[in-house]
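The complex appears here minus one protein chain, its other protein chains still in place.
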Amino acid sequence: MRERSDGAMRPLVLTPGYNKYAEGSCLIKMGDTHVICTATVENKVPVWLKGKGQGWITAEYGMLPRATSLRTEREAVRGNQSGRTLEISRLVGRSLRAVVDMKKLGEITVKIDCDVIQADGGTRTASITGGFVAMYLALAAAKKQAAVMDTVAAVSAGIVGGRAVLDLDYAEDSAAGTDANFVMTGGGGMVEIQATAENAVFTDEQFAQMLALAKEGAALLAMAQKEVLGI
Amino acid sequence: MRERSDGAMRPLVLTPGYNKYAEGSCLIKMGDTHVICTATVENKVPVWLKGKGQGWITAEYGMLPRATSLRTEREAVRGNQSGRTLEISRLVGRSLRAVVDMKKLGEITVKIDCDVIQADGGTRTASITGGFVAMYLALAAAKKQAAVMDTVAAVSAGIVGGRAVLDLDYAEDSAAGTDANFVMTGGGGMVEIQATAENAVFTDEQFAQMLALAKEGAALLAMAQKEVLGI
Amino acid sequence: MRERSDGAMRPLVLTPGYNKYAEGSCLIKMGDTHVICTATVENKVPVWLKGKGQGWITAEYGMLPRATSLRTEREAVRGNQSGRTLEISRLVGRSLRAVVDMKKLGEITVKIDCDVIQADGGTRTASITGGFVAMYLALAAAKKQAAVMDTVAAVSAGIVGGRAVLDLDYAEDSAAGTDANFVMTGGGGMVEIQATAENAVFTDEQFAQMLALAKEGAALLAMAQKEVLGI
Amino acid sequence: MRERSDGAMRPLVLTPGYNKYAEGSCLIKMGDTHVICTATVENKVPVWLKGKGQGWITAEYGMLPRATSLRTEREAVRGNQSGRTLEISRLVGRSLRAVVDMKKLGEITVKIDCDVIQADGGTRTASITGGFVAMYLALAAAKKQAAVMDTVAAVSAGIVGGRAVLDLDYAEDSAAGTDANFVMTGGGGMVEIQATAENAVFTDEQFAQMLALAKEGAALLAMAQKEVLGI
Amino acid sequence: MRERSDGAMRPLVLTPGYNKYAEGSCLIKMGDTHVICTATVENKVPVWLKGKGQGWITAEYGMLPRATSLRTEREAVRGNQSGRTLEISRLVGRSLRAVVDMKKLGEITVKIDCDVIQADGGTRTASITGGFVAMYLALAAAKKQAAVMDTVAAVSAGIVGGRAVLDLDYAEDSAAGTDANFVMTGGGGMVEIQATAENAVFTDEQFAQMLALAKEGAALLAMAQKEVLGI
Partner (left out) sequence: MRERSDGAMRPLVLTPGYNKYAEGSCLIKMGDTHVICTATVENKVPVWLKGKGQGWITAEYGMLPRATSLRTEREAVRGNQSGRTLEISRLVGRSLRAVVDMKKLGEITVKIDCDVIQADGGTRTASITGGFVAMYLALAAAKKQAAVMDTVAAVSAGIVGGRAVLDLDYAEDSAAGTDANFVMTGGGGMVEIQATAENAVFTDEQFAQMLALAKEGAALLAMAQKEVLGI
């Protein structure tokens, strides 16, 4: 089923400035996974940060109903966000905060919206990678890019049919015994690792193989981010 | 401010098949207003229609947070859909039902999702015009296009600075004394008229001028729909 | 089925001062449609109007569970207001704002509550007509009646059995191919027109017939409003 | 402040058949407290009673926003019913169930809606007294009145200025050190007693005085119920 | 079924200081009914009390899902608190306020949380009795115990098999024709009485028997409270 080699990622297209209104924006395509990322700068901080002279980064994630093969009920109709949605929103915000110096931001909040318009696996990692581009553009527009300490990007890996492979699409994700997401900085530091066994446990060695693939993938994503941002 | 003539519409681009998964889909651009429309076919009907041998068409409308100049709070976060959202969803569904013979559909439901990714006035009329294309494609895929009796499209008109103009963008809409939406079939029948005075009343004559412009606009929209659908 | 002539309205009874507590109130009966309208004056304005030296008018609509032939679930039990409820609330507020000079109000808010205790068609138009009386009384009590520029009232019309008729009751509304609501001022200005085809489209001529009937009806409603208010 | 004697109730008016649609209905006025009670008969029972050959009685209570001196926020807007509303709904349902033989009902549900259109103290007791009339009429219409074992009515009493008084209006209720509600059958049996001290405790003797007044009041209410029902 | 005498309560265990963080806490066991009560002191008052120089006491009640024989759905999952939960929360708060001088508190709020970890009847009365201990400890820690005017405790009684019995467990409660809760102060004053007939009415005499048992029970509870508090 997989035509790429085990360590190859799907084609990546970053379209910065996709949205006319947002202070920063980026459409990211990782194969058939398409996510619109926008960054909004607000001149205020959450209540618990007021007067501390520092800023905040937060994120919200969503999916259009037909982003998926079967239609997913609209969360606004259901009346709340699912656990999965909230979990991904928290992950994206945490990942982006890891590369920004909150003190250098001053008292502003940057809100990253990641809306999946088509989903084929890896929507959370694409949201982090594209969200960074949108955030950087918004901070540059606000002349705050000095607060950004490094780039950050994310990629998935998994054990499929006993072999470690990089950047799973939906079919591979469904078939994987173990599925892991890695968030890493351009400088190679690790920000977040989430590895989960499905119907099976995994071993140290399998984990090490996934980690090795992820490092290579994250390095390529960092290069692409730097190129479109000209940094 | 307006560079177009009073009776001119903004550039229209219809991109059918924009979404990989939906039974029918269309990205519609009316100037800077961009709406993704998808149509989902389900082999069931609402409870109150069961066993009556007929189908149903319904619609849901949404906006991404940065579709607008200032960020709008996500309805899924707020916990419910606004009155405006529900009102537009109902209008889109009603408009599309007007051109479909429910008996010929058989017991299926077609759900049209209209998600605004960028808003510059006229999102509800674009949703109807683009939603029709998505719906037609989905019905054609299900070999049910015979149930479609006519095309349907919608356009706005208003009184701006005392003159009737067609297809208002956001700046014009904000400046308009009266704002109206017209939903019409390809055959020229009227499906829905909504005319609203803002800070002023309007006269019979002004209404007649808006109606005349709308008829011309709707005819052009019908032509474009037929062209992309090859009907 | 219809015993009245095509252009006749149902018997109208306006009972001002129906409620002991409200600053203004009116029970309106249009045939078997009964709506309690109350107006509350608050010495504050919405956040987005603060410090602008102007006031605001807003409305909320509701129905008792057995206002209808079959019991309708209580919206407070279901946990939210339906799209229909919100749509009517917005229409009533917009209609009443059209005849009030917000600058002359000063920084107050008038909230109109329209609660249907029995529904036989035309509850939204009755809410506007009765709501105006409640609002006027509340503004007069607050010595702000000078802010009221004109009366406003609403009436429905429709195409039933191919003929245009005025002021549809529930049975007529169900049978109508087209149903329209007209909101007009005492001076004859148009505030809002909403015309909707059900299972059929309508023509220019049919629209003109409905509009003609509505003008006559609205003029009679304005006379009744002025009489009970002594203006 | 009180012009009535300590043991006198306010004027009572019961208007059966107030609503055109409901199977049973009654407008009850106890002084300035006005409640519309309607009874709906449904040919089904709650899930947990299915197939047990018995029926169910339940109630819902609500208040219009301007039933009160200051406007109360609409519960449908707030998104849920308050603890007070739910508590009263439960009390009304429990009280009415106490006089109906569920086995004789057969598998039907009677739902009593009590909507306060004006509140001047004692809305929960008026809801029980008026709700019984509505329920009886609905059961009679369904030829199920044989399931009604007795009448039931409710009245409040309290300790105001050290003296026990019957049927408190809002001003008295606010001034009362102790406030109690008594639900009793026509035959003199006690169904529910709720006595609550506010800013003070009460004694055995005070309780006995309130109970004695309540018995007299309940007997008068039962007479009025029987008269309007002709039983 | 009942091994205790009619007037005997189940074994009572009060464990003050059960929680490491709360300003005051108490685990109360009445037989197999176990409730964790914690008291939180906040240096603020509700909006409507600001600047009045007095404090406030409020309570919240909850049950763990398996506090009951069959699992009860988590209220946080369902999205709201049930009528029963709100009713008990209000009762506990009202009962505790009856023995505290709000003026002597100063502008603080004490919030009592009563969480049932195992339920075998009488959870609301145990919440009041244990809640008092937690509240007293919190006030003592804040050097505000002088605001406490008396102890308060609660106990149930009922008519089971025609005989009045004290402190019903779940099985007895289910079998009881009448069920009553009594809230009383250490000094013997009555704070709240709630008596409810289930499938039957009750008489004056039966009520008097329940009241007599409850007085004895409440006196014992007051003794136990004073002992663990050393007052």
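Things to note:
First chain written, first letter: the chains are A, B, C, D and E, and each begins at residue 1.
What we mean here is this: a residue touches a chain if its C-beta (ideal position, glycine included) is under 8 Å from a C-beta of that chain, and two chains touch if they have at least 3 such contacts.
Everything quoted here is computed from the prediction, not taken from an experiment.
Within the set E:49, E:102, E:117 or E:212, the residue that contacts the chain not displayed is E:117. Interface note for the absent chain: among A:15, A:80 or A:145, the touching residue is A:80.
Not every partner is drawn; the one left out touches subunit A at residues 80-84, 86-87, 89-90, 94, 98, 180, 185, 187, 189-197, 199-204, 207, 211.
One chain is missing from the display, and on subunit E it is touched by residues 19-22, 25, 32, 36, 38, 40, 42, 60, 62, 64-69, 71, 74-81, 85, 111, 113, 115, 117-118, 120.
Methods note: only the chains that are shown with their structure count from here on.
In terms of their C-alpha centroids, the spacing between subunit A and subunit C amounts to 50 Å. Shown for subunit D are the residues in touch with two or more other chains, namely 79-81.
A linear topology is adopted by the chain contact network, the touching chains following one after another without closure.
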